[in-house]
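Sending over a structure as structure tokens; questions will come in a sec.
The other protein chains are all here in position, but one chain of the complex has been omitted.
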Amino acid sequence: MSETAARGALADPAERKKLMSGVGAEPGSSKPDSILQVNTIVRQFGGMTAVDVHHLEVQRGIITALIGPNGAGKTTFFNLITGFDRPTSAGSGAAWSFDGRKLDKTSASSVAKSGMVRTFQLTKALNRMTVMENMMLGAQNQAGESLAKSIFRPTWTSQEKQIEAKAEELLDRFKLLEKRSDYAGSLSGGQRKLLEMARALMSDPKMIMLDEPMAGVNPALTQSLLGHIQSLRDEGMTVLFVEHDMHVVRHISDWVVVMAEGRIVAEGSADTVMSNPAVIDAYLGAHHDTDLGDDALLSDATLEQLEKEVAEEEAEREEEDKA
Amino acid sequence: MSRTSVVDRGVVTRSVALVVLFLLVAPLLLLLSSRAAHALTLCAPKADETACIAGTMGSRENPIADVDVILTKPDGSTETVTTEDDGKFSFEVTEPGNYLVGVDPDTLPKGSELRPPAEAALRGPDGALKVDNVQLGRSYAATLTVRDASFDDSTSKWDEFLQSSVNGLRLGLLLALASVGLSLIYGTTGISNFAHAEQVTLGGMVGYGLVNVAGINLYLGGLMVVIICGFSGWLQDRILWQPLRRRGLGLTQLMIVTIGLSLALQYTFQYVVGARTVRVVVENPTVRDFGSVRITNQSLAAMGIAIVVLAAVGYALLRTRIGRATRAVSDNPALAQASGIDTDKVIRLVWTVSMALAGLSGILYALVTNGIKWDTGLQILLLLFAAVTLGGLGTAFGALVGSLVIGLVVELSPLWIPGDFKYAAALLILILLLLVRPQGLLGRAQRVG
Partner (left out) sequence: MDDIQQIINAMMREVVSPQTAAVAIAVIGLNIHFGYTGLLNIGQSAFMLLGAYGFAIAITKDVPMFFAIIIGLLMAFVFALVLGVPTLKLRGDYLAIVTISAAEIVRYVGRSVGYEGLFNLTGGAQGIPGSRYRGPFTSLSPFGDGNTTILEFNYTDVADGATWVRLVGWIVVIALIVAAVKIGRGTLGSLTGGARAGALAGLIAVITLGIFFLAPVPQQNTGVEGWWFTVVTWLLVGVCLIVVTLLIRSPWGRALRGVREDEDAMRSLGKNVFAIKMQALVIGGLFGALGGMMYVLPATVQPDSLGRSITFFCYTALLLGGAATIWGPVLGSLIFFGGRVFIIAASNTYLSSDKYINLMSGQKTSQFAFIVVGVALMLLVIFRPQGILGDKRELRFNV
């Protein structure tokens, strides 16, 4: 995508706000123009249910954030919908619909081929290959990758030149062009993140899914990455990302989906979701507004009270389990 | 000294004297009782002129005389010779080529028939024996067996099944001794040790050196073998594996190192001991019969030792602290280290004990199969890997179960398919299992793909 690409209609923040204001702020709400719909995604490990999502729709052309406390199942859910893990409900209800079409094959490579590409939390740059080779691998439908055609140069050299030109453009945009002949393993961590993002764009995806893009990145580079993500959105790309950092989320996301204990507990704009009590409880626990520095709390009476509350909660949970 | 012990001593001394006398006299008696060898003019081959095809009908105790043995020459003509009183016959031939040796069934004792050769390649028409590629100047032995016409060649399938099962258990136990170590090494370090079978051979070779060559008592020698092999494991980790781990060598590189080590060890064995099969104990073992199952004393002892040692290893892994630590490291090295377990110490222990077990397996194997050779490892290695993979890479108990299964498959398969496919059968089972359940019988699914 060149810098002069047409800016999508949703490049204007006001337009986006208008669009999303009409969407219901409850889990699994339907979106005006959803690019991805998933149904009945369940993943169990032994006796434990890690993910149990009934329905989720992702709106086209905006940035959606997937947040939640540790252990909420965000990464597992992410892996499930990108094909890197198989839901336990596969064959009994799990369904994907992307860009209006039902997805039958949901292996990782099929998902990528259909237009959804992802990045990884621990970057998977192909370390022992050069930056340019990394980029060239990103392009899809390469004639030269077929075994039969590879021996006959004329069948793929012109396509190869086109791919190279596109790679150079993208590298330039992400300020990596002068590193094109260096081995990817010799880049810094932040540069590798940019490389992964640039590589993902080589196939002109419709939706890009980022797994904790800011993990392990210094503040300066965070700004740069945020800028890149926003300009992708402005050009019409749909972005879904998993994040921990609430500041990042509040700063750029147009829609937020909150997960806890494997389920989606809330959806909405960033502000709505922040003040949702269910969300706050999920993150901080029920006594979040208690000042633990207050010595008065350490009286016997308070301790007894807390013990009673804990016992009550446990009794409740046992009853729930029995039910 | 009480009266009873004096009497006992007298009884004992006299019994011993009788036994010694008997042992001295018995060989003489045997010598006298054997029939004098008949002075038959056996043919002697002359270089470039004649060759000999000769044999004996029946056995030394029961020779079969007066049977007409028919030789079919390359040009189709036949020559007939009658067996002597001692059952011997011989033909002198002047042309090189392919010959057939058969009998005239009418001249066989009543109720007997000629048994066709067991090997398919040697079977000629009408059950005759093929003697191919006869060259002048050499002698060829023609072994013809005669049996009761009512003889049921398939000794009841059930009896064969029992015998093979016992043999299979025996093989499985010996494999288990070695494969438990292999599995633990894999679990704790990630290395697929292609030199493990050579460690087993080492046990047999050291046993040969100590017991056969140096004449040390078998039990003491066995113990020394275990100690020496355990030391070799300790040494290996100290000078090779630990430094390489510290260097950060990848698993593929380590695997190739074990391949090189395996090659070097095999040829060192051949260099030092020679290419022949060597035995730890030279005397023939005493055989016992339990119903229809025949087993040597040595096999029984070996199985017993194996069971005891395996039980001890199992107990150690389950109940002792170091055993639990080993299982923890084998399960998840990083996590174990983070929990404060000294993984280097555990790994050193694993190498030492694994090699000691492999050495024990080796000397027992040499005793039970009556010999060990420089390339015995070649056959065993694949069985070990099959056992470990079958049971689940990285689990010690899986290795035990897998070994027993592989041992049984190897010994039972000749009941249904030709004997030279028995190792191939075990390996095929492995490949098929990987299709269905790659983590093995006791392994966990996450380790796999």
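Per-chain numbering from 1; labels A and B assigned in written order.
Keep this in mind: a residue touches a chain if its C-beta (ideal position, glycine included) is under 8 Å from a C-beta of that chain, and two chains touch if they have at least 3 such contacts.
None of the values given here were measured: they were computed from a predicted structure.
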Missing-chain contact, candidates B:L136, B:V281, B:A301 or B:A424, resolves to B:A424
I'm checking contacts with the chain that's been left out. Which of A:R43, A:R60, A:R118 or A:R263 qualifies? A:R118
Where the complex has a chain not shown, which of A:A95, A:L126, A:L221 or A:M246 is the residue touching it? A:L126
Using the definition of touch stated at the top, determine which of B:L144, B:L364, B:A386 or B:L400 touches the missing chain. B:A386
Need a quick check: the contact residues on subunit B for the chain that isn't drawn. 119-121, 123, 190, 192, 244, 247, 249-253, 255-257, 259-268, 270-271, 378, 382, 385-386, 389, 393, 417-421, 423-424, 427-428, 430-431, 434-435, 438, 447-449
Interface residues of subunit A (partner: the chain not displayed): 82-84, 107-109, 112-113, 117-120, 124-129, 133, 136-138, 140, 142-147, 150-151, 153, 156, 160, 183, 185, 199-200, 203
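Quick note on the criterion: only the chains that are shown with their structure count from here on.
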Centroid of subunit A to centroid of subunit B, CA atoms only: how many Å? 60
